[in-house]
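Below are the structure tokens for one structure; questions will follow.
All protein chains but one are shown at their positions in the complex.
Right after this comes subunit A.
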């Protein structure tokens, strides 16, 4: 009896504090079961898997610095006379929003740094999401079972754009006010409801005295709240699905090869947060961003040249700039196509990339799970579509900065505008064709390498004088990696008339699907990968080729 007691008390005394805390938490939260599944979870390694981390960390940095900024920022459009320490603006009339931003920049020690970290992190967040999205797109990581996570990510990108826009509009400076005016003009162009939405959004006529306070609650509460939820969902799904991996020796669709979360990824990913934060802090130390004091407070009758939105709105800006000014007047109404079409296109172009995964899975009819990433060359049509999409986006960016292109490169603004107008149609087509050809070329090269080995660079002279280059056969690792990708066969509808001459009904959608499938997977869509027979035939013969 006494012996048991002593053992028990001794063991209780010996249990380390950490274990006792964990026991306490486990009794209430069940953390041991959670840790069992996740503590040594395997994550594959590839540099491109880090892009999503950049987004996550810059999002956290934005929240941290944003909370700090709310301590000093006054989201009010009350007119005040400025009496702070920035001399050139003293005595000027401005909104409280603008004057409190000046206060943060000049009178709060470190305020400017936090403002600049916040703004730089926002730019990096959006750029990170764009590049991360492209990584996922070009490697086919959006395929089943990850389509919903693709949509989560897409929503984060779109919401991020609007959070950024409402954020940089808050200081009520001349540049951002011009951007808000542009948005209001675009809203006005909407048929039937435009003027009403504008009056409701701005509490009356533009600019009114409400929009800063309204944008503020949207910027710090509504949108980030939704985004936080989406980010958590995004991460839960990443854990649940387990990360994708590239093909390679020992890697297949049924396993995940890499290193465990504890300790390697705890250290790498945790450390990477500090790296991202550190780099952004240093950028904010040396690179000025959004110097609102140089622009001055917003007045609807003033403007500066070279007015540009932040980069992620540049695409929308471009659409509005190069659209011809079409207006149709009828029955006492005006259809402002010159502004409304860009507004619609903005949504359509974004939607095109969002729905692509569903179109591709419809064309392939593939319902299996995919955990092995495609090399972009092995999915030429998808890659070409992605590059065409990026081309449209980039042409929009060029168009959005047409004045800067004109002034920096001494071009005519009219020529730049016409270039992007034509480029909007021609650019993506060219990009599609060129990309597809490059992909097919790379596939051919892979095939050549598999069948004939790699060029060794060693030139051999044969006894009869002929020079040949020695090709070294690839290792089995390389042979496997280069032939691991899957290839679909094009869908055949089959004869539409059966042997009795009775016509079989084929739906239009089915014909379209067969056409798309052919474009994706016939000889012009992919190079058949080398077969074992081809390999044997070549290798069993003469040693070189």
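The criterion applied here is as follows: a residue touches a chain if its C-beta (ideal position, glycine included) is under 8 Å from a C-beta of that chain, and two chains touch if they have at least 3 such contacts; residues count from 1.
Note that contacts and distances are computed from a predicted model.
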item: Absent chain [UniProt protein name; select from "Sulfate transport system permease protein CysW", "ABC transporter ATP-binding protein", "Cytochrome bc1 complex Rieske iron-sulfur subunit" or "RNA polymerase sigma factor"]; value: "Cytochrome bc1 complex Rieske iron-sulfur subunit"
item: Given A:124, A:320 or A:379, the one touching the chain that is not displayed; value: A:320
item: Hidden partner chain, touching residue among A:33, A:70 or A:302; value: A:302
item: Selected residue (touches chain absent from view) among A:194, A:224, A:357 or A:453; value: A:194
